[in-house]
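This report concerns only the one structure given below.
A protein chain is absent from this complex, but the other protein chains hold their places.
Letters A, B and C name the chains as they come in the text, with residue numbers starting at 1 for each one.
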Amino acid sequence: MDDDSPYARWEQRTEIPLFLASLVFLAAYAARVLAESMPSFWKDVCWFTMLALWMLFAADYVVRWRLSGQRFPHFARTHFLHTVVVVLPLLRPLRIVPLYDAIQHRQGEPRLSLHARVISYASLSTLLLGFAGALAVYQQERGAPDTTMHSFGDAVWWAAATISTVGYGDITPVTRGGRTVAIGMMAGGLALLGAVTGSFSSWLLQIFSRESDKKPPES
Amino acid sequence: MDDDSPYARWEQRTEIPLFLASLVFLAAYAARVLAESMPSFWKDVCWFTMLALWMLFAADYVVRWRLSGQRFPHFARTHFLHTVVVVLPLLRPLRIVPLYDAIQHRQGEPRLSLHARVISYASLSTLLLGFAGALAVYQQERGAPDTTMHSFGDAVWWAAATISTVGYGDITPVTRGGRTVAIGMMAGGLALLGAVTGSFSSWLLQIFSRESDKKPPES
Amino acid sequence: MDDDSPYARWEQRTEIPLFLASLVFLAAYAARVLAESMPSFWKDVCWFTMLALWMLFAADYVVRWRLSGQRFPHFARTHFLHTVVVVLPLLRPLRIVPLYDAIQHRQGEPRLSLHARVISYASLSTLLLGFAGALAVYQQERGAPDTTMHSFGDAVWWAAATISTVGYGDITPVTRGGRTVAIGMMAGGLALLGAVTGSFSSWLLQIFSRESDKKPPES
Partner (left out) sequence: MDDDSPYARWEQRTEIPLFLASLVFLAAYAARVLAESMPSFWKDVCWFTMLALWMLFAADYVVRWRLSGQRFPHFARTHFLHTVVVVLPLLRPLRIVPLYDAIQHRQGEPRLSLHARVISYASLSTLLLGFAGALAVYQQERGAPDTTMHSFGDAVWWAAATISTVGYGDITPVTRGGRTVAIGMMAGGLALLGAVTGSFSSWLLQIFSRESDKKPPES
């Protein structure tokens, strides 16, 4: 792909505003779920903000698709991460790593190594997945009569135990909606976790090889 | 193996009918387990359908073995997936991926990459294993006096928590039959999950390398 | 190492008797734990058999060490599996895979591929670890006042949930001895499981590549 292509120029111009928009989206959702005593006017503001931002993200996706000149299913496959964050806008803040890369690149600094980049991405994804999942499950479970999830702190503890596959079972979702979100979290969390541990393991091997080269021979 | 060999021609002709038969097999088993108030005539129809289809699958396996001209244990080893789906016909719909490959090939489209194929296979296997396991365990547990599995939804939730190795323990099988099926699910699920996460991790590394090449150098 | 060395000849002559002895050892331990109403004479026979066999295994280890002509810590490192099965004789039946290899080799048959061998070893080890661990934990827990492990079936179910890291928590050891054995099982089980899933994942990739080569090109 040519670096002066319309696609590349679109990406350079929209990266930062869209990243800020994605933070606003996440904040609006969190406010909607956590601030239970919010006046109903502000609740409507939150929903409207989220809807507007989602449409913005969708428009960006369509523009990218058009500019890329590719046929649709092919575009969705080659721009896998874009497709994921359009469907699940709560995960959109993940675009921070390409953003960081782009900024660092503009300053002529060396970029992160491949391992470090995969670990950053996967760790951030895991954190976001956990936070968004805890919000979504808490929203489902809050009203349930026999729930064991009494506060958002409980939801975060449950999310940590679920994504790490520890699964104590002291707190578990009981509603159909909560369990559906939980199954999505398990699937995503396992894949991301595999990526984190796999990359960490390779990184550790690399660090050890490098450290061992620095050891002083006694002669 | 020659592409015009009797084996290859047999495979081309039987792939689609056998795949449809395997869907009927799974549907008959699900209907048998889930439709509790089904009249006993239809229950017999379900069992008979399953038996007939199983014999059909076995016959296909024997024909393939004869056409391949190989000795038996060697054939079972080199056609590992065929052997598995003859023993566990509930998993036979897995043949969908070779089918999709074959159809796409006929149209001259590029096939899926190796990673994508392994991920599709392993994810589909995991879903099927979970669905079939939930059905089988639910069948065992339904009548048990001190069961915690009160509906098929509970069984699906239990299967997801088991295959992902989260294991909350809010719902667990208590009968000997249910626990035996569960141990099979753990063994199969772990192996498949390892294949999914391993391939996903490699795929992510590949995607990141590709994305990083597309970043615009500023000069 | 020379194939006519005293070490190799010792190995060829003792492999089969020692394997049979290890099965007797495991059976004696199982009988001792499971047959609660056994007369005390037979209990003593079991303990004596186990002690005698352990001394036999230790003698074999010392002879091997002497014949190898290596210094001790080096020998223990290069013959890692031998050292493990001397310390934990319940795991000694693992020597079946070298035995199977040796027999197959004598008949001029091709040996198992490396992946298949690692998977066999690790799966068998996992099974043995689970069986021996279930026996050992059951022995500890049987008399405990507030135990949740009421039968050997419960112990097997607990061992499966532990080694697969599912960990429902419906049955857990409560005694100090039972928990100590359980921690050993977790450590060993995790390492072996990683070996199984890693090898299976590689094997699956291999099988898929091979299968894809067999697909008929349409031309």
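Here is the rule we use: a residue touches a chain if its C-beta (ideal position, glycine included) is under 8 Å from a C-beta of that chain, and two chains touch if they have at least 3 such contacts.
Since we're looking at a predicted model, the values are computed, not measured.
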Selected from C:Leu67, C:Leu81 or C:Ile96 as touching the chain missing from the view: C:Leu81
Selected from C:Ala21, C:Val85, C:Val118 or C:Leu204 as touching the chain missing from the view: C:Val118
Identified contact with the non-displayed chain, of C:Ser22, C:Ser123, C:Thr147 or C:Thr162: C:Thr162
Where the missing chain touches chain B, by residue: 165-169
Residues in chain C touching the chain absent from view: 1, 3-4, 8, 11-12, 80-81, 98, 101-102, 105-106, 111, 114, 117-118, 121-122, 161-162, 165-169, 172, 176, 179, 182-183, 186-187, 190-191, 193-195, 198-199
Touching residues (missing chain, whole complex) on chain A: 153, 157, 160-161, 164-170, 193, 196-198, 200-201, 204-205, 207-209, 211-212, 214-218
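Quick note on the criterion: only the chains that are shown with their structure count from here on.
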Chain nearest the overall Cα centroid: B
Cα superposition angle of chain A on its copy chain B, in degrees to the nearest 5: 90
Centre-of-Cα separation between chain B and chain A, whole angstrom: 30
Chain A and chain C: spacing of chain centres that average the CA atoms, whole Å: 42
Contacts with 2+ other chains: residues of chain B: 161, 165-169, 193, 198
